[in-house]
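A single protein chain has been omitted from the complex, and every remaining protein chain is retained in its original position.
By letter and in written order, the chains are A and B; residue numbering begins at 1 in each of them.
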Amino acid sequence: MTRVHDRGGWPGAGPVDKSEHELSWWEKRTDAMMVLLQSPDKRVIRVDEMRRAIESMDPAAYEKCKYYERWLTALETLMIEKGILTREEIDRKVKELDGRR
Amino acid sequence: MTPRFKPGDAVRVRAGSPPGHFRTPGYIQGKTGQVARLHGAYKNPETLAYGGDGLPKQCLYLVRFDQAAVWTRYGGAPRDSLLIDIFEHWLEPA
Partner (left out) sequence: MHDDHGHPHHDERQPTYYEKRTDAIQTLLIEKGLFTADEVRRAVEEMDARSPARGAQVVARAWLDPAFKARLLANAKDAIAELAIDVGERATIVAVENTERIHHVVVCTLCSCYPRGLLGYPPDWYKSLNYRSRVVSDPREILREFGLKLAPTVEVRVLDSTADMRYLVIPQRPAGTERLGQEELAGLVTRDSMIGVAQARTPATR
């Protein structure tokens, strides 16, 4: 069974794009949130759980998403799985913050 | 925790695709290499990934493979090698 994240020797891989981008604020925040939640004094998430959540993404989504888009998806998955947030809560907060802009 | 292997031992990587999370890439499964280092005992990521405590700790090894033994048409040089960190329960004596 081919697992989408298990990329070593993946057939048809192309040239490496060496361009780099400065992380946007949301990418840095997502990174920071993941690091904080994994920190020894909080231990809300283990890095292994984060990897597992990313690996369990729909394969097409995994390949299409950019790096931090996968992280944010995994963060949302884990927060809901652990009963810390609900999808509805997040959707509501998105609308609420939208209304404030 | 007594390590089963020591540096220099010939080992083969088990093949398998258990449900859930594991860190042994498909491309190295079934391949034979040599233990280069014993890193020590570490918690098992396969159970940590689902909120488990990762115990008992498993011995973790750095295993060295000849590239020519890993890829059927390796296009590099004869001495080239590949080293991967692999847990003891994924290894058997070769």
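Just so it is clear, a contact is a pair of C-beta atoms (placed from the backbone, for glycine too) under 8 Å apart; a residue touches a chain by one contact, two chains touch by 3 or more.
Given the structure is predicted, the values throughout are model-derived calculations rather than measurements.
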Which parts of chain B face the unshown chain closely enough to count as touching? 23-25, 27-28, 39, 42, 45, 60, 62, 67, 70-71, 74-87
Give me the chain A residues in contact with the hidden chain, please. 5-10, 13-21, 23-26, 28-33, 35-38, 40, 42, 44, 47, 51, 54, 63, 67-69, 72, 75-76, 79, 84-85, 89-90, 93-94, 96-98, 101
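Keep in mind that, in the parts below, only the chains that are shown with their structure count from here on.
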For chain A and chain B, what's the span in angstrom between their mean Cα positions? 27
Chain A - residues contacting chain B, complex: 1-3, 6, 8-9, 46, 48-49, 51-52, 55
Which residues, counting only chain B, touch chain A once they are in their complex? 17, 20-21, 25-28, 45, 48-51, 54, 71
